[in-house]
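Structure incoming, see below.
Note that one protein chain is taken out, while the other chains of the complex remain in position.
Chain nomenclature is as follows: A, B and C, assigned in order of appearance, with residue numbering initiated at 1 for each chain independently.
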Amino acid sequence: MNAIADTVPVQATEPHATLGYRAFQLGGFSFRRDEYFAHIGWTTADGRPLSHTMDIGAFLRALMRDVAWGFFYGGVNFDHVFGTTNHYKTVDLYAGRFNATMKAAGVDRLENFPTPQIAATFEQMLDDWTNAGFDPFAAPQETGSPYGRKNGSNTAKITRARELATRCVGLKGDLDLRSDERGAPVNRAFADVPQEQPELHPEPGFENEVHAFNLFGFLSRSQVTWNPSFTSVVKHSYMCPTTEEHILPIIHANDRVEWFFQMCDEIHWDCADKTTGKPLARVIMKAGDMAAMPAYCRHQGYSPKRSMLLVWENGSPSLVYEIQRGESPEVPVVF
Amino acid sequence: MNAIADTVPVQATEPHATLGYRAFQLGGFSFRRDEYFAHIGWTTADGRPLSHTMDIGAFLRALMRDVAWGFFYGGVNFDHVFGTTNHYKTVDLYAGRFNATMKAAGVDRLENFPTPQIAATFEQMLDDWTNAGFDPFAAPQETGSPYGRKNGSNTAKITRARELATRCVGLKGDLDLRSDERGAPVNRAFADVPQEQPELHPEPGFENEVHAFNLFGFLSRSQVTWNPSFTSVVKHSYMCPTTEEHILPIIHANDRVEWFFQMCDEIHWDCADKTTGKPLARVIMKAGDMAAMPAYCRHQGYSPKRSMLLVWENGSPSLVYEIQRGESPEVPVVF
Amino acid sequence: MSADTAYTTVFGSLDRYEKGGVQVIDDRVTNYAFSNCFEIASKAAPYERVVFGQNQIYVLETVRAEGVSPWFTCAHDEFALCMDGEVEVHLVKLEAEQTVPDAEHNGAVLVKGEPRGAKMGWMRLRRGHQALLPKNAAYQFRAARPSVLVLQTCKGDLSVERWAEICQTA
Partner (left out) sequence: MSADTAYTTVFGSLDRYEKGGVQVIDDRVTNYAFSNCFEIASKAAPYERVVFGQNQIYVLETVRAEGVSPWFTCAHDEFALCMDGEVEVHLVKLEAEQTVPDAEHNGAVLVKGEPRGAKMGWMRLRRGHQALLPKNAAYQFRAARPSVLVLQTCKGDLSVERWAEICQTA
């Protein structure tokens, strides 16, 4: 819960008498949860009510990423119906807009909100709807059930800050290495990952420039899944490695080309058309494999064992506008 | 595991050295599971490999219904890609056939198998892949996790027989009433459902004809979800009530009109085109509501609280062929 | 069971029901034949058999049970499920000449005159109770207050169809 968000008024009801959860309203969208589901309601262009139901675990895992990533790059589809598109100062909230049938039938809805307004609503919804035993950032084998009635909260776990190096992990004044002492023990699935740091032999005075760190060791100590950190930065080139287990809780529709470098184990990706949702390809990535996600696709990954994925992003603030003006290609390379 | 199925050879590997699960082959389809997923593989018409990944919990819950229902009426879609179509002596197994994009791209596969062959494979896969702590028939709040490595089995729970009355529940020689003694205690979500049986005042000699029973009490003691029983039969008219909680694990594409009578609480249905998967409608059903599922749709329900749904089926063996010949309408009624 | 885990099962009644509905995306709403038994019964005459589900020869009918019904009989089994109120079902083992002459005849008919034959007995149905109406018996419903039954039967001479009135049309 950041300071800006807390100052924006959020439309919420009192807790439900039996279930214990609040319902929320954001523009023309309504949100409520019960023991098993998130229910999203809206009014279509021609004034009819429409609704959509999502498993509450899937919804909270998606909501967690959308909140933690500040709406990320491009589109964050919670599923084939509902999601957000980041315009970086404002955010579109939509239902059915990127579902070919619902769009053609005119039953979709899209509203644009100032980022602080939607952020505040999403943060409060996430906090109210997440119970004590459930960590939406954790792998399913490492957390409890999202189901049932209101039962405490888990604010500390859902407000973890993203770990963002400005130059390189481990440099003085930059993002710290992870360690047991800092609350980052080695994950069970990475117990065999060597933890030794590189041998450094700096001459006196060059201790902060002769720098290397154990990236795989760092990643083996990630406490979360599907949540990229920044570990090294070259201008606007960001290395965003992350550890993945089970299913990416969102279907990401990037507004720019995104590259994946699979550093260990494997992930299978479903790629579909960003606008319509129609399947385009499967991408099976094993250790050492590199693949690009073209900017016209949406993608969702499946990681059978906790694995290390390097997401490589071009964070140039002008890139999305260049793409929109047709000045930057939607494909990674032409050959 | 029925007697016929056990006599049919099933193509299976030895258990995986680490995961402990067998892999299976059926015609051109391959199946393997790991800690989180079922992986389905096939070769496209033009000879390229294609694959599909499903959460193992979702897969086992769907597989459980397909096995228990003997492939049911019409199409049992495990999701938007994979499923079966019952031809009552043979069964089609398909991937991508009823996905508009995959079909148009020619990457689908469909194979027809004699029912005993696919039944034997599915039964053994279900038994091998279901661990001791997981009951695919149970509501998510009433069972353990489907994830992880091979850990025992749960054969008794996955081989429960369907409860099928031939005339009416409780008649002498027909399906028994449920009771604590018969291992059917009242479900936690139906603790408030009255358990008294109807007052019967038969004259001597008419004890087995002056017959009524407490249907709601009977349903309150259902130990499973999304698994219709037969409770009363008029010719080929079958009352198939069932208790529903969370999500229907399959997307049912019936080959005939099917009627739903919501007897308590509520279920929300997603209805989509049977052939293409395109969304058609949402049907919100509350206590006392009746709705038909037209034979051209596939449908999946969401029940926020355990609820009682009366599925009313026309089990006439000739009906599917009448529909195929265009002699029987796909819609419930024209007005 | 503690208060925080106790569930309330929501049933409908003539007095109190909440109706859902079809939210169309791209289809004809009438193809879902969406209705509600309490709404139908609240607008029906006593013992009208209003068809609200049909599949070829088979139907489900909603009945407003109020007062004493005529005597019915049928060449095949039927079933009556009580959805609200309290209904007595009285049965008489009809003599052959009063049964439906055609054993293949679908749906209930009225017994001509008073039913003749042995009294079989009677039952009292409350909400959720389902009774067998055995073939070739005569049966009569009696309800002190307005109640709701759902009948599983075949479409017959007494079945009333008014789909446009009972179903959601927009």
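By definition in this document, contacts are C-beta pairs under 8 Å (C-beta built on N, C-alpha and C of every residue); 3 or more make two chains touch, one makes a residue touch a chain.
Predicted, not measured: the structure shown is a model, and the values here were computed from it.
Novice: Can you list the shown chains that the absent chain is in touch with?
Specialist: Per the contact definition above, the missing chain touches A, B.
Novice: Contacts of subunit B with the missing chain: which residues?
Specialist: Answer for subunit B: residues 18, 48-51, 101-102, 104-105, 107, 149 touch the chain left out.
Novice: Take the complete complex as the reference. Which residues in subunit A touch the chain that isn't displayed?
Specialist: 167-168, 171, 188-194, 196-203, 206, 209-217, 231-237, 239, 256-257, 259, 261-266, 271, 278-294, 297, 305-306, 312-314, 316, 319, 328, 331-333, 335
Note that only the chains that are shown with their structure count from here on.
Novice: Need the central chain here, defined by C-alpha centroid distance to the all-chain C-alpha centroid.
Specialist: Ranked by how close its C-alpha centre lies to the overall one, first comes B.
Novice: What whole-Å value do you get for the distance between subunit A and subunit C if each is reduced to the mean of its CA atoms?
Specialist: 53
Novice: Residues of subunit A touching 2+ other chains?
Specialist: 50-51, 101-102, 105 - these are the residues of subunit A that touch more than one other chain.
Novice: Going by the touch rule set out above, which residues of subunit C reach two or more other chains?
Specialist: Those would be 5, 8, 23-26.
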